[in-house]
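Quick one: this structure, given as C-alpha cells, is what I'll be asking you about.
Below is a slice of the complex: some chains, not all, each in place.
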C-alpha cells in the first residue's frame, strides 16, 4: 500500500521538472546509489532550491563580517542573537515574501510576517517589534494600488492580531518593481541570554514532536503540483497560495513560550519554507544524528495526503521539536490548553539518515550529510558594474523656485508621508513604543527597564544600481545613522538581499558589489551581520529589479527617556548642521524629481567620517545638548529641515550663505554622514565639534509657521504638510 | 481596589491593562482564564484589548459565549464594576451587557493613532477625575470600532447620560470629520443602565506614561480607584 | 447533512463593506449598481440526519453564535 505513494515513475523529465539540473542529478544519483523515490525526489528538489540552499549566494554571504563582542549567535540559526545587557538578548531577522505577495498581496504579506515571527520565537524570544520594507512599482502602474492596499492590510492583519507592534519600515516606488514587488518583514524578539533555543537535535530515541496547525496542501511547489494526483475536483486548479492564521500563531507563540519556560525542549525549529523537510533535515544535520518520521501520524487537514505532500507542504503556524524523553505529556498539556495540535511523529536515531515511514513501512530514506553538504554551491560568473557618470553639480540647473522644488520633492511618492500605511499597523500595543513610526528609527522600551531598542530598515536602491559597492555601504551607513540619530548605540544588522537573476553576470556583479560594500561598512562601524535572507530571480520579462539589499539594524539606548526625535520643539533655537556638504548631486532625489534624470554616481560614504560624526552626535544627545536631531538622506538639508518642522509643527529659517555651491546644491545635495540638530546650546556644540574635528555650522533658526529658505523664499508649513501628508491617501483614494 | 483581568485566546493588550491597573491601584490584578466559571472577589473586572479568537466570525463573538462571560454577566448584575476596552467592548456588546454592536470601520481599515475624545459624562465611577466636556487623548487601535445601535437605543443612551466618550477634535468639537470610524453619533464609549459597566474603543491604558506622549489615560484609572477602593 | 446558513444585516443597519463595494464598482465603471449588501454564508455538515431536527439545531447555533441578532438576520438552507 505505502509503495503506491511512490509508484510514480521517476524520469529525467520529472527530475528536471523538479528544478534539478543535470549536474545536480549526477550528484543526487551518487548520494542515493539508486533512483530516488518520488518522495525523495521532492525532498532533494526543495533542499537544493535556491531558497533553501543559497546556492548562488552562499559563497559571497560567507564573506560578511559576523563577529563582535555583542554577538551571541550569528547567521546559521533561525535568527541572529545579540547581547543587550542585563542578561538579555535581542533576537532578530528579516525575510522576504516577494513572489507570494505579488500573486496574492494580502495572504502573501501576512504569511511573510507570520513566518519571520516564528523564526524569532522558535529561538525562545517574545517578539517585541516588527518592521517591514516594501518596494512597489510605479504609482501609475495599474496594479500598484491594489498591491499596496493588499500588502499593507496583510501585514497589519497578521501583526495586529499577534499583538506585536509594527514600529517601522520603508516604502518606495520604482517602475523596476512593476512586475515584482518586494515585501521584506523583520521581527525583533526579546529573550534571556541564557535561555536561547537552537535547532540542533540530540539524544538517540528522543521523541520528535509536531505542534501547531494541521498540515494541508498549502504552497506545494507549482511545478511538482502538475505531476501530483488530485483526489477530488481535479478540474479546480489547486491554489498554491498559503493562507495565514494569525490567531493560530498567537496561540502557538504563547504555548511555545510557556513550554520554553520549563526545561523539556532539546531543540526546536519552525516549519517555514519546505516545512517538514527543511526543519527535520536541519535538526538532524546540526545534531549529527538521524531522524525517523512517522508520516501517518502528522496531523492532517485534508484526506488522502501523501508523504510527498506532507514533506513539501508549506502550511503555516507549525513547529517541530525534540523533547527530552518522557516529557511528552507535560508538553501535550500545554499545547492542548492552547487548543493546538500536538503529535509525536518520530524519533531521533543514530543513523544520520532521514527515514520516512508510513504505517511502519519505509517510504523514503536519505543520508542527511550529503543532502545538506553536497547541495550545490555555485561561484557564478560576475562582472563589476560599470562606473556611472559623475554629475558635476555646476551642471545641475537651479529650479525656478527653491520652495517650489522643495514642495514637489516632499510630496513625491518616495518622500511623501507613509502615515496612511503605518496607521493601519498597531504600533502601540505592548505599551512600550517610545518612538513611533515616522521618525529616523523607532524606539521600543524593554519591559521593566529604562533601556530600549532603536531600529530602522534602510536601502536606497538607486544608489546601489549606480554603484553597488557604494550603495551597499550607504545602506548600512544610513541604518547606522538613523539609529544614532535617536541617541542609541547601533549593535548589529540583519539584511535581505533582493536581486535579479544571478545567472546573469551583471546581476551577480551587483550582488557581489553590494556584499563588498556592506562588509566594509559593517567592519568600519562595528555593526556585524547576524542574520539575513536572500531573494534572487526578482525580475519580469528579463528585466531585473533595482538591486535592493535592505538593511535592518538594531541599537540600544540605556535610557529611553533620553532618546531623541526629529520634531522641532522650541522656537528661537539654532539649527546646526553636522558634517560636510560637498555638493553631491548624482543619483539624488532632486535630480530624479526635478530634472527627471535617474543617473550619476551615488554619494561616497567615508566610513571614518561617518563613524566620527555619529559618535559625536550620540555624545551630544547623551549630554542633553540637543532638542531635536535628524539625519540627512534623500533630499538633503532642505528635506531634513522640512521633516523636522512638520514633525514639530514649528517653522524654521535656513540662512543661505554663499557656500560657492549654488543654493539648490547646498539645499538638496545628498552628501553622507550629516545630521541636523536643533539646539539652545549652539556655542557649546561648535566648541566641542572644533575640538573633535567635526564640521559643524549654524545654518538657521527655528520659529514661525513657515519654512523660509534664505531671505524671503517662504512656504507655509500647512502647505508643505498638505503636500507631504496628502499624496498617499489621495493616491489610494482613487482605488479602483 | 482589587481587580481582575480576563484573558481569552488571542487577547493581546493584557500587559498594557495590568500596567495601568497596577500603576493606579498599587496592586497587581488577578488574571482569569476564559474557561473559568467562577471569578475572584474583586471590585473591578477588566476585559482588555486584542483579537480574541482571531476576531473570526465577528469580533468578540466567540469570547462573548465563553464560560467566563456568564460569570462576568452575573457579577455585572450584582453591581461589580466592569470595563471593556476595544475587544473588551466588542465582547461586552456580544454578551449583551451593553447595547448595540461594533461593526467594521467605515473606511474598512484598521486604524491606530492618538485620538481626541470628549468626556461626555464625568459623573461616573470611571470618569469622575475628569471634567464634563474635557478633551483627552488616548490612542485607538481597532478594525471594528464603528458603533451601531438603532436610533431609539441611541436616544436612550444620550437621554440617560450613558454616552461616556465621543470622538472629537482637539478643541472638543464633535463633527463628522472627527468621527474616525463611522460610529453613530461619534460614540467612543458607553455605559450600561446601572452605570457599572463601561465599554470603550480607545485605549486609556496606552496613555499612562509621559513617554507614551501623554498621561490622559491615568484619570480613568484613578477615577476607578477612588470610587472602588 | 450539509447545510448553508446565510447571515445578512438587518434593514436599517449600515453596511460599511457593502457601501465600499458599491463605491468601488462605480469607480471601476460598472454603472447602475445599487443596494449592495455584504453578508456571510456559512457552510457546514451536521451529523443529524432528520431534517426538522437538523434545522432546529442549526437555528439554535445561529441564535447562540453564528448571528448577532441585534444587527443580523439569518436563513437556513438544508442541502441533504
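Going by the order they are written in, the chains are A, B and C; count residues from 1 in each one.
Note that in this section a contact is a pair of C-beta atoms (placed from the backbone, for glycine too) under 8 Å apart; a residue touches a chain by one contact, two chains touch by 3 or more.
Treat the numbers as computed from the prediction; the structure is a model and nothing was measured.
*Asks:* Report, per chain label, the number of copies making up the whole complex in this file.
*Replies:* Here the complete complex works out to A x1, B x1, C x2.
Throughout what follows, only the chains that are shown with their structure count from here on.
*Asks:* Averaging only over C-alpha atoms, locate the centres of subunit B and subunit C and give their separation in whole Å.
*Replies:* Centre-to-centre distance between subunit B and subunit C: 29 Å.
*Asks:* Which subunit C residues qualify as touching subunit B in the complex?
*Replies:* 12-14, 16-17, 19-20, 64-66, 68, 70-71
*Asks:* With touch defined as at the start, can you tell me which subunit A residues reach subunit B in the complex?
*Replies:* Per the touch definition, subunit A meets subunit B at residues 153, 156-157, 160-163, 245-248, 250-251, 338-339, 422-431, 433-434, 445, 447, 560-561.
*Asks:* Within their complex, state which residues of subunit B touch subunit C.
*Replies:* Spelled out, the residues of subunit B in touch with subunit C are 57-58, 61-62, 65, 93-94, 96, 99-101, 103-108, 146, 148, 150, 182.
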